[in-house]
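In what follows, a structure is listed as structure tokens, so that the remarks can point back to it.
Removed from the display is one protein chain of the complex; every other protein chain stays in position.
Here the chain labels run A, B and C in written order, and each chain numbers its own residues starting at 1.
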Amino acid sequence: MYELYAQTFVNGINVGALYGLAAVGLSLTFGVMKILNIAHGEFLMVGGFFAYWLFTLLGLDPFLSLPLIALALFLLGAIFYKLVFASVARFHEEVKVKNSLLVGFGLFLVFPQIARGLWTADERAITPAYSGTSFPIFGVRVAYVPLAGLIVTVVVILALHFFLTRTYFGKSVRGTSENWKAAKLMGINVDRTYMITFGLGTALAGLAGVLVALAQSVTPDVGMEWTIKALIVVVLAGIGSIGGAFFAGLILGIVEAVGAIFMGPYSVALGLVIFLLILMFRPQGLFGKG
Amino acid sequence: MIHWKKGALSAGIVLILVLIPLFVQRSDIITYLFLTLLYIILAQSWNILGGFTGQQNLGHAAFFGVGALTARYIWLHYGFPLPLAILGGGLATAAFALIIGFPAFRLRGVYFIIGTLVMAEILRMVFDNVFPRADVMPMKLLATYNLAPRYYVGLLFAVLSVVAVYWVNRSRIGLGMMSIREDEDAAEATGVNTLKYKLLAFAISTFMAGLAGGVFAYYTAATKVGDLFAPVWTFDAVIIVFVGGVGTIVGPIVGAVFFVLLKQLLSLYLPGGMHVLVFGVLFIVVVLYLPGGLIGLMAKLRKKPA
Amino acid sequence: MARGQDASGWRFWMLEVNKIDVFHGGLQALWEVSLNVDEGEIVSLIGANGAGKSTIVETIASLLAPTSGDIRFEGVRLDREPAHKVVTLGVCLIPEERGLFPGMSVLENLELGAFTPASRKVREISFKLVYELFPVLEARKNQISGTLSGGEQQMVAIARALMSKPKLLMCDEPSQGLAPIIVKNIFEVIKRINESGVGILLVEQNVRAALGLAKRAYVIENGRVTAQGESKRLLADERVREAYLGTG
Partner (left out) sequence: MILEVSSVTKAFGGLVAINDLDLAINEGEVVGLIGPNGSGKTTSFNLISGFIKPDRGEIIFNGKDITGFKPHRICQYGIARTFQLTKPFAGLTALQNVMIGMMYGEGKIRSVAKAKMECEKILEFVGLARRGQAPVTSFGTVDRKKLEIARALATRPRLLLLDEMMSGLTATEMEEAVRLVKAIGDSGITIIVVEHVMKAILDISSRLIVLNYGEKIAEGEPREVVRNEQVIEAYLGE
């Protein structure tokens, strides 16, 4: 019995780290730009397929492809910001959120179709030689791939934290999120900051995509599912809370994994229940300020 | 006078639609017409909440699904008569919506949108897991399957949905809903109980979505239950409303006709499924640059004759 | 009056606002507003709330765009530059209600004040200067700015603006919501900043304090300049009293 629970717990942490990484980018763009990009999961899907390409066509190890994917997805995000989201960012607060949701919704339709054209509708997974290998510890099997994924996630989130709190540009991003008008008055180019922030958000989604393709698999339709998970995590953590998103991701992963033992197929509904409870009783999230 | 003309025109259109199956035997044409009618119901149902009340619901598929599942179940497996089954589907949907709506509407705007989106997707996953196999009509029904009665049921509910939206547009309740869309604070200050009317709009909207689900449940010979909750139902409804003209009576009708026609046309020239891509791009363009949709575009062109 | 000309003949001002019309939220907020500020001058904009004073300084800072007229700073058309460029030219606005980054520390706020490349190069010197001006900020540099008292927040706002090395500093109601003794302090500081050579455009409701500090002032009523001139003369002018209290 102990082993079942411990193993489930470890699996939950592995999946939860992915949730966290997927959510961090979404949280960043929403916190800074007040734009909710529900096509976030689509960028994750694209990241996964890019890594799959690099792996099958060039034989590039997925962990080595991470920086390449981050760069590619950053550029893709910046382009999409300029193409569609820049004109959304000009609207007033509430219209901005609503229209960004609708535009993201449109991208939702577009991305899977393109992906199907490029990669077919088949399920794709990255399977380097070491995938599936694991080592035992305290009677639990820890697989190398998810463990490495967890480490990557922690490193990426720490790096993001460092960027936002220690670098000049990172501080200007935070300043813009707190008061964009004042940021302009300080000489910060808000439009450019938005573009870079959006690119960072999609780059983070891309990184998560690589890990998803490695630990699970990707299909052209996987985007929505990941957007939903990321949304639940963001609401759980409180919008804009970066560190909170990581821990909230872990919580969701563990709750789902443990829930599956008792509830079987119904356990996916757990996310919804948590989501609704949080909305009702703590809309600022678990880690947000009251 | 204009009133009278519009009434006559509408009656004429309905009459033609009633007569069509008597003269047209091609089942593909009847199918397209049926689908157009189904989309009109679905789009109008979204329009009441999203277009008139300004509360965008990105989880509409969930309500279509609940209605379809309920109606199909009590019709096929519990032997309810068909009209009662479809009605029951609508009522079950509205009841479910009110349970969801209470927490969701306690918060403004964006949380409602996220909430509906998340809720629909999770329902899809749950039902996909719980009912993994396709639900097929019994042999007895399949043997006597006929398109015409499906078409008439679709026509009946499509007309009812347009009448409902027409009524909303000119009634006290409709004015209250539109005031919420325009400015919630001003609506409250003017005596509108915004929570009550949001819930009312939500109930009417989801009731109609449930009816649309019921009509589809009657139409489809076999379906996976998870597919009834597929996000595509939301997409189609939202695209039709926006492309046609959000918050208008005629917009969703024009949108539905345009949607079905263009979809057929595109499927002739493009590989399967690619029409979705076209619709996605079209939708984004409409949201960003043509907020009035086709109806708005026509009005603009009429004002500025070349 | 032609551009650059005043009673004493032809001359060019550091800041020239020339007959601007501005719309705000679809409604017209300013009608043909013209005003000038010279190098090292303190000029004040006075008038009742809602008269359009904030709109004027926000337009100069390029947060709003005039539909007609033009704004020149040292000959450069400000109304054609985006807001973040205006700062690099040497014009800095301290907005109404201070516009701090409330979740960030005092130090971080000041650092962002020196965001423009030119000011970033000399920021160590600027830090020294503003800490000299406001010793309390050095003691509190790691405190989250949103948790400071109102007066301290206003100091952060002023200090942050100084970090950008402005030639013209615009202050929008620095006295708002502050106790009289703190207001006195703030005005003292503004005077010292001016003495170091920075031009000041001061928006104020506190007319006596504003006119006491500024050499010249403009009276704004309903989006128009209705009176202007030497502060001493305006202080005695019935029109000023009327603009505020309606006692003609």
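Quick note on the criterion: contacts are C-beta pairs under 8 Å (C-beta built on N, C-alpha and C of every residue); 3 or more make two chains touch, one makes a residue touch a chain.
Not measured: the values here are computed from a predicted model.
Displayed chains that the missing chain touches over the full complex: B, C (touch as defined at the top).
Contact with the undisplayed chain is limited, among C:S34, C:Q143 or C:Q176, to C:Q176.
Set against the missing chain, the residues B:I29, B:V136 or B:A186 yield one that touches it, B:A186. Listed here are the chain B residues that touch the chain not shown: 170-172, 175-176, 178-179, 181-183, 185-194, 247. The chain not shown here touches chain C at positions 25, 27-29, 48-51, 150, 173, 175-177, 180, 205-210, 222-223, 241-248.
Assume only the chains that are shown with their structure count from here on.
Centrality by C-alpha centroid: the chain sitting nearest the overall protein C-alpha mean is A. The touching residues of chain A, counted against chain B in their complex, run 36, 38, 84, 87-88, 94, 97-99, 101-103, 105-110, 112-114, 116-117, 224-225, 228, 231-232, 235, 264-266, 268-269, 271-272, 275-276, 279-280, 283.
Listing the residues of chain C that touch chain A in their complex gives 61, 63, 82-85, 87-88, 92-93, 95, 99-104, 108, 111-113, 115-116, 119-120, 160, 164. Residues 168, 171-172, 174-175, 178-179, 181-190 of chain A are the ones that touch chain C when the two sit in their complex.
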